[in-house]
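As you look at this complex, bear in mind that one protein chain is not there, while each of the others sits in place.
Here the chain labels run A and B in written order, and each chain numbers its own residues starting at 1.
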Amino acid sequence: MNAPSAVLGSRDRSVRRDGIDIRGLLFAGFLLLALLFSLAILTVLVGSQVVQGFPVFAERGIDFLTSDLASNPANAGVAQGIVGTALLVVVVAVLAFPVGIMTALYLEEYAGDTALARFININVRNLAGVPSVVYGILGLAVFVTLLAVLGDGDGKTILSGGLTLAVLVLPLVIITSAEAIRAVPDALREAGFGLGGSRWQVIRQLILPAAAPGILTGTVLALSRAIGETAVLILVGAVLGSFSTNGSLGALLTGPYTALPAIVFDWARKPGPAFQADTSAAIIVLLAITILANAMAVVLRNRYERKW
Amino acid sequence: MTTTSSEGPAPAGPDPVLEADTAEPAASVAPAVVRLRDVGLFYGEFRAVKGVSFDVPTHQITSIIGPSGSGKSTLLRSINRMNDLIAGTRMEGEILYHEENLYASYVDPVEVRRRIGMVFQKPNPFPKSIYDNVAFGPRLNGFKGDLDGLVEQSLRRAAIWDEVKDKLKQSGLTLSGGQQQRLCIARAIATDPEVILMDEPCSALDPRATLQIEQLMAEIKERYTIVIVTHNMQQAARASDRTVFLNMAEDRAGYIVEQGETAQIFTNPTHQMTEDYVSGRFG
Partner (left out) sequence: MTASAAPGGSLLRGSRRRRRNEAAVRGALFAAAALSILISVGIVLSLVFEAVSFLSQIELSQLVAPGWFPRRGMFSIATVVVGTLIVTVIAMTIAAPVGLGSAIYLSEYATPRVRGIVKPILEILAGIPSVVLGFFALTWISPNIVQNLFPEAKGFSLMAAGIGVGVLTIPLVASISEDAMRAVPNALREASYGLGSRRLTTSVRVIVPAAISGIVAALILATSRAIGETMVVALAAGASGGSLFTVDPLGPGQTLTAAMASLAAGSDQVAGANAAFQSLFFLGLLLFLMTLVLNVIADTFVRRTRQKY
């Protein structure tokens, strides 16, 4: 909307040709440096991981992706982590998306400017700022305990992990969905109501389709956050070494589990260059997934960014 | 008892009850579909409209004119309860639709809006195909008949069929402004309302498109009753049968200065203020 730099740039140059504005140049140089810093870090980070992790893929190829965890770094692979992360993503999507979008709809379309709505809004914003490790405590105290009582294990399962992650990303889903819903122009609502649409009809047939790209972007970002989240998993027990991906779905959901970032954490603390290389290789897999998800969200948003 | 407008031009309202209504000045001869009785409208504490009473006669075009901010839109939107959607709005008095109070506690605003349709100031087609725009209302109502036929009929009545018949699958947003507004009229017509409310429907259009809409209104008034808000004096003079002139009082609340046959308001107004306004001396 406002691109002052493009508009005003020419004036900056044309006026005051006398003398070079050293302070201005230094400042601009500093700003550019600040930007380049992030770029450099990102490059070094990805670069170093590729350099360290590539030999693993070169030597073992697909084997690294299909092997189970092992105490010998030469055989250890991330298959269980990939399965665990995929399952967690499904649990998060199934739980957090409907509840998050429903909450956003309530806040934007039903609640109006009541004290209750304001309270829920503030509450959601504060939840968004709660450190993830605290969500881990919630998961440990509530979900793990609950599932331990209901089931026969210790409750540290894909379900308790997924539940906790779902709660963790819920505020993010709510906030981004509410933003997308708020961006839908009132003209669309009025047209729908003017034709005799009930509130739910207007939401279902006009508002949700119009807000869908924005909501989708938010949910993809939320998933990407869930995929990389580690602290929560450590607290709700993504233990290593005994995650069987061969059993039935029931066993998968109710037994011990692990996930990609938990494997990264575990290997990162193991001594020796062999496991360091494995860690980098696992990071490459994790980064590939999260960066892909993030890039998808950015593309989605840019593609559908609507000028009403 | 209510009567919804059915196919066919025959005036279907109840018998005139004008005799019972002696208190009202300038009562129209045609039977009234909608009657406003001492209507006051509020946004929170602010009173936007006060003491408004007028009848909307069947199969006529009633125009509401007045300076900007005099409450024309607020008044119009109270007739199909669109104001309900704005938090903090409140209504005083009565609005009768076939002698039934639209604001009675048992009334469902959704039903009101299905019978009293609305066309907005800025054309606002849905970001859907032309066909789906027109079919939207009928689908809401669970229409079971020949939808293609209904869409065609509505587009024909809105005098836009010939322009869009080959591109019904195209988005309604690809049309020109004037076409979009006629599409919105077609969309309103498709739900078969009895009354159509129009809030400055031509203010975003060029003169040619404006004329097209005015012609269209003249054509459809034998089927529908139209209430139009306009800031365009010529439009009110040309297109409407009756005119209601609002102005703002000291407290910024809109009130009726004068109402009557359009010809009389424009050629022989009773109030000096009306004369000044219609001749463009203020507003």
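To be clear about the criterion, a residue touches a chain if its C-beta (ideal position, glycine included) is under 8 Å from a C-beta of that chain, and two chains touch if they have at least 3 such contacts.
Just so you know, these numbers come straight off a predicted model, no measurement behind them.
*Asks:* Could you tell me which of the visible chains the hidden chain touches?
*Replies:* The omitted chain makes contact with A, B across the full complex.
*Asks:* Where the complex has a chain not shown, which of A:I137, A:L208, A:L253 or A:A274 is the residue touching it?
*Replies:* Of the candidates A:I137, A:L208, A:L253 or A:A274, A:I137 is in touch with the missing chain.
*Asks:* If I consider the whole complex, including the chain that's not displayed, which of A:V56, A:V89 or A:V124 touches that chain?
*Replies:* Spelled out, the listed residue whose C-beta touches the missing chain is A:V124.
*Asks:* By the contact criterion defined above, which parts of chain B meet the unshown chain? Give residue numbers in ascending order.
*Replies:* These residues touch the chain not displayed: 1-2, 4, 91, 97, 100-108, 110-112, 115.
*Asks:* Spell out the interface residues on chain A facing the chain that's missing from view.
*Replies:* Touching the missing chain: residues 1-6, 8-9, 11-12, 15-16, 21, 23-24, 27-28, 30-35, 37-39, 41-42, 44-45, 48-49, 52, 98-99, 102-103, 105-107, 110-111, 119-120, 122-127, 129-138, 140-142, 167, 170-171, 174, 198-200, 221, 224-225, 227-231, 234-235, 261, 264-265, 268-269, 276, 279-280, 283, 286-287, 290-291, 293-295, 298.
We take it that only the chains that are shown with their structure count from here on.
*Asks:* Within the complex, which stretch of chain A touches chain B?
*Replies:* 112-113, 187-198, 201, 205-206, 209-210
*Asks:* Flag every residue of chain B that touches chain A in the complex, lowest number first.
*Replies:* 80, 82, 85, 87, 110-111, 113-115, 117-120, 122, 124-127, 136-137, 140-141, 184, 187-188, 191
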